[in-house]
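Structure first, then comments.
Only one protein chain is missing from this complex, and each of the others stays in its spot.
Chain IDs A and B follow the sequence of writing; residue 1 opens each chain.
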Amino acid sequence: MSRQNTRLDVKKVNSELFTLTYGAIVSQLMKDYENVEDVNKQLDRMGYNIGVRMVEDFLARTNAGRCYDLRETADKIQYAFKMYLGITPALTNWSAAGDEFSLTFDTNPLTEFVELPDNYQNLKYSNILCGALRGSCEMVQMDVSCWFVQDQLKGDLATELRIKFNKRLEDAIPAGED
Amino acid sequence: MTIYNIYIFDRMGTILYQTNWNRLKQSGMSSEEEAKLMYGMLFSIKSFVSKISPLDPKRGFLCYKTSKYALHYYESLTGVKFILNTDITIKNVRDLLHQLYKEIYVEYVVKNTECEMGQPIESELFKLKLDQFIKQHMKSLQ
């Protein structure tokens, strides 16, 4: 076994190493897939895989309790961004029904040093974030949809990520019962 | 004090791991069958317990006790279920299970690429750490 002990303290790593490693992933995907849509999908999938694990770390570390409405969840998501990426997105544009809101970023560590070529305007460069949010919400029994409404990489003033609550997920029913 | 055995299920009811320590009498069925019945029983107990609760049940089902053993139930917010069967003298098993989730499951399953999420846990590292954890607690709580 190659791994011995995992210490429980939160260590930090240089954000540029992170930014450039993510950049290398995206550019590798651009080489491997012909279709930009497939790259977007793959980034979302990677994010999902990260999200389902990261939420466990988040809960274990913060001893967070269950959320009783989406506003509480939004606060937790905001805190998670602070904890994992060192940025605090603003919570904005709540829908009247309270089932949709936006995370608005003025900086995004994933896109530092990034310029999107004109012919890649369909690339959702930071799509990994959507996947991560979807994955982590799913683990706490929330089915959400997540997409970018604005992106600084495409000339918008801010980067805005929209989250919509779809439904609560229930535990699986045991086999052989209805 | 004695810990007899553990079951870990995920949200989808998949048995992730089960093992015995000091279990003298076996149930006489295959471990798959036993796990399936365990999940079914918990599902029913949980839903009935909250149904008949006179107040908001909050955390819901925690444990049951017989004259010989007690079953303790802990569920993480992500729906991972830990079931520990112990003797009836042992206290604060909830804290123990919370610690087990935090220090063993999260550290050696979640943060271990060898373990696929939602699949039975095969990792030797996890098995070792869980065994150490349980044995250490059996000793310290004596």
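The definition used in the following text is that a contact is a pair of C-beta atoms (placed from the backbone, for glycine too) under 8 Å apart; a residue touches a chain by one contact, two chains touch by 3 or more.
Definition applied: contacts and distances are computed from a predicted model.
Participant: Consult the UniProt record of the chain that does not appear here and report its protein name from "DNA-directed RNA polymerases I and III subunit RPAC1", "Trafficking protein particle complex subunit 5", "Elongator complex protein 6" or "Ras-related protein Rab-21".
Facilitator: Of the names offered in "DNA-directed RNA polymerases I and III subunit RPAC1", "Trafficking protein particle complex subunit 5", "Elongator complex protein 6" or "Ras-related protein Rab-21", the one UniProt assigns to the missing chain is "Trafficking protein particle complex subunit 5".
Participant: Given the contact rule set out at the top, which of the displayed chains would the hidden chain touch in the full complex?
Facilitator: The chain that is not shown is in contact with A, B.
Participant: From the list B:8, B:104 or B:125, pick the residue that touches the absent chain.
Facilitator: Hidden-chain contact among the options goes to B:125.
Participant: Of the residues A:27, A:62 or A:166, which one touches the chain left out of the display?
Facilitator: Counting the whole complex, the residue in contact with the absent chain is A:27.
Participant: Since one chain isn't shown, list which residues of chain B touch it in the complete complex.
Facilitator: 111-114, 123, 125
Participant: Could you pull out which residues of chain A are in touch with the chain that's been left out?
Facilitator: Within chain A, the residues touching the omitted chain are 1-3, 6, 10-18, 20-25, 27-28, 32, 42, 46, 49-50, 53-54, 57, 83-86, 109, 112-115, 128, 154-155.
We take it that only the chains that are shown with their structure count from here on.
Participant: Show me the residue ranges of chain A that touch chain B in the complex, using the header's touch definition.
Facilitator: Per the stated touch rule, the residues are 1, 3, 6, 8, 49, 52-53, 55-57, 59-60, 64-66, 139-141, 169, 171-177.
Participant: Residue numbers of chain B touching chain A in their complex, please.
Facilitator: Chain B reaches chain A through residues 11-13, 36, 39-40, 43, 76-80, 101-103, 105-108, 110-112, 117, 124-125.
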